[in-house]
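Missing here: one protein chain of the complex. Every other protein chain is in place.
Residue numbering begins at 1 within each chain, and the chains themselves are lettered A and B in the order written.
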Amino acid sequence: MIGLSARNRVTRLLRHLVLIAAGVVMTVPFIWMVSTAFKGDGEIYIYPPTWVPAEIHLENFSRAWNYVPFGRFYMNSIFIAVTVTVCQVFTAALAGYVFARVRFPGRDAIFYMYVATLIVPTQVTMLPLFLIMNELKWIDTYQAMIVPFLASAFIAFFLRQFFSTIPLELEDAAKIDGCGRTRFIWRILLPLSRPALASIGLFTFLGHWNSYIWPLIITNTTKMRTLPIGLRYFVEESGAQYNLMMAAAMITVAPVVALFFVAQRQFIESIARTGLKS
Amino acid sequence: MKRRLWIMVTLLVMLAMVLSSCAKPTPTPVPPTAVPAKPTAVPKPTEPPKPEPVTISIWYAVGGKSGEAFVGLVEDFMVEYPDITVEATYSGNYGETAQKTMAAVASDTLPNGGLIPAGPLWTGREGNFLIDEYVKGPDGLDMDDFWPVLWTYNEWEGKIASLPFNNSTLVLYYNKALMEQAGLDPEKPPETWDELKSMAAQIVEKAQGETKVWGVDTNSPDWTLKYLIIGAGGRIMNEDSSEPTFASEAGYEALTWWKSLVDEGLMPPAQHGEARNLFIAGNLGFLFSSTGSVGTVTGGAQFDWGTTYVPMNERYGGTVGGAALCLFPSDQAHEDATWTFLKWMLSTENVVRWTLATGYVPVRKSALEHPDMQALFADAPQYRAGFAQLEYAMCYPHFWEMGGMDGYFAGALENVELGVMGPKEALDDADAKLRTDMTD
Partner (left out) sequence: MQAKGKVGFLKQLKHSLERPLLRQDLMAGVTYLLPSAVVLLAFVILPVVMALVLSFSKWELLSVEGRKFIGLGNYTYLITNKEFWNTIKNTIYFGAVKIPADIVLSLLVAMLLNGSIRGLSFYRTIYFLPVITSTVAVSAVWRYMYDPNFGFANVVLKWMGVGPQTWLYDPKLAMISVILVALWKGLGYDIIIYLAGLQSIPRMYYEAASIDGANAWQKFWKITWPLLSPVTYFIFVMSIINSFKVFSQIHVLTPKGGPLKSTEVMVLYIYRTAFQEFRFGRAAAAAFILFAIVMAITQFQRRVIEPRVHY
């Protein structure tokens, strides 16, 4: 008995050791980023590199911030990601409701068309989409980054699955009470689906917040860039000034990381749930 | 229920309206073909005598310190000309700006002007010779005060299609401290390929089998190759840029010599993206780089250094580099305002200022006599080599496939340095690819 518990303790210790080692691997790039972001211009060329900056250069952040308009990038990213998320969830909720609840001829055919659009990789559609935007004179505009993404077949599909789990009787009862369809959706269905909406909303928001190839293609001017694109140009432009580059990277990741620490359970659940369902 | 539906529809419509109004948060660049752009913030359009405020959009393809200097000039211009608002946008490095400009030509979303690489391809090739008219017009420029080679650089089919502004030559940067350590005279930089190689060999420092200090490198591989080919007596293109001529004996010789730098451990193979950092950190003896790097090196290097001509073999010489100031068609008011801006940028004063801030060559000869420039030469002789080298500079007229050619040059160097291809094979391959592009 005693031998067994000693063995248990050893395995537990080993488990922690492996987990800590993995944790170090996961965090070292972040520590490296933070450490470099505070270093002076000369210190980044010291080899082997130092972990603790010899002097703290807080001005790196203002230098990076002023080098390119990060404030503007933030506003663009927030505006686009929020608008797209709200609209997608809204249009998809309506569609998901129809697919789950409303019967009419041709509905299933339409449903399969929605599902079929999920198979198409964006790499196929982005080329003609660029030409369409060109025809519409929408290159380098907010419309180009919002309008094509106002609907999502994936979310419609996801919400259809969720709505199907809500008992039919509920809607019937509501109908008997004189509650119309629209009212049922707003007053009963959507409030009941709040956890699902929050999950898919967060998932969608993160997706569009990090969206890369489309804004890269479609924006021309600094003022239209989103955060990832702005940072990417900054990386190219600042060249070797690693301290500024890391300060800019920190500026970029800080809010999402902060949000993550505040609401990590929701984050993890949202991603695990929506990910698994897809 | 119906009312609810109406509310929803109304909401959707409102959302759409919000979206379309959000789309234009600030005055967007005026599309070139647009009707006289509505002045964005003009209260009274009824007072004609004063020139109406105009907003012009300008792209610029220079980053870092040069980008800051460009923006500084723009700000001063607006102080001097309060009626003209210049919206300056960094459009990415040369390659990216070229892509964006090409897309803008196709979609008619060009800015009013800009500092754009391969200028004539976006102006002259599109039949736009506005610059030619303005330069030679009543409010023009003194063309004789500019280096002739720079006019050739900005020509399209014999007419002026863009303006020189941030031109540069390639020079050799040398670390005096390392030369001294190696027992070399830091005031006598190499003049020929052989001297460069032997000095580099003396500078290379190894510790535990790993090279700590390298001899030579470049951060513009394709441009360096052009200098070497010309330095070996070759040419890049024929007279009218209709046929490539670089795959020649001179070309093979240049590339063979370059490869020997790698083979003898003087240059890290195919890591040119690191070269300038390496030099600034003091771990590289000689760096081929644009005169435009002087500012960056000055800001970073903690040691004594100098610049000199690119070492020669048969002769000195190389190609001019840099972007060009362009003017794109819109309406009279915007074109005039843009010309006012471009001309202002090219005043001797501002050319001097630009040169001092960036290290690009002064495009006007009168700039050399300017007291500030004289002071600079006394203070920082590193600037002199690049300017003086203009005397030997050549250029081939722009041609459509030139961007592709630079890519093939970089690819040829990569293949040779990594030992995948021999010098002849690599250059012949680049030649074949360029010819395919040119006939396609």
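Criterion: contacts are C-beta pairs under 8 Å (C-beta built on N, C-alpha and C of every residue); 3 or more make two chains touch, one makes a residue touch a chain.
Keep in mind that this is a model prediction, so the values were computed, not measured.
> Touching the hidden chain in the complete assembly: which of B:A281, B:L376, B:A393 or B:A430 does that?
Looking across B:A281, B:L376, B:A393 or B:A430, the contact with the absent chain belongs to B:A281.
> Looking beyond the chains shown, say which of A:L19, A:A54 or A:A173 touches the absent one.
A:L19
> Can you tell me which of B:G273, B:G299 or B:P381 touches the chain that was removed from the display?
Within the whole complex, the residue contacting the unshown chain is B:G273.
> I need the residue numbers on chain B that touch the omitted chain, in ascending order.
5, 12, 95, 99, 102-103, 105-106, 209-210, 268, 270-271, 273-274, 277-278, 281, 283, 414-415, 418, 420
> Extract the touching residues of chain A with respect to the undisplayed chain.
Interface residues of chain A facing the absent chain: 12, 15-16, 18-19, 22-23, 25-30, 32-33, 36, 44-49, 91-92, 94-95, 97-98, 102-107, 110, 113-114, 117, 119-132, 147-153, 156, 181, 206, 209-210, 212-213, 216-217, 227-229, 231-232, 235-236, 242, 245-246, 248-249, 252-253, 256-257, 260-261, 264, 267-268, 271-272, 275-276, 278.
Assume only the chains that are shown with their structure count from here on.
> Round to the nearest whole Å and give the separation of the Cα centres of chain A and chain B.
Whole-Å distance between the two chain centres: 37.
> In their complex, what parts of chain B are in touch with chain A?
It comes out as residues 1, 4-5, 8, 15, 19-20, 22-23, 25-26, 28-29, 31, 57, 59, 63-64, 67, 89-93, 96, 100, 103-104, 106-109, 276-277, 280-282, 296, 299-300, 302.
> Which part of chain A faces chain B closely enough to touch in the complex?
Chain A reaches chain B through residues 41-42, 45, 68, 79, 83, 87, 134, 137, 139-143, 146-147, 180-183, 186, 220-223, 233, 236-240.
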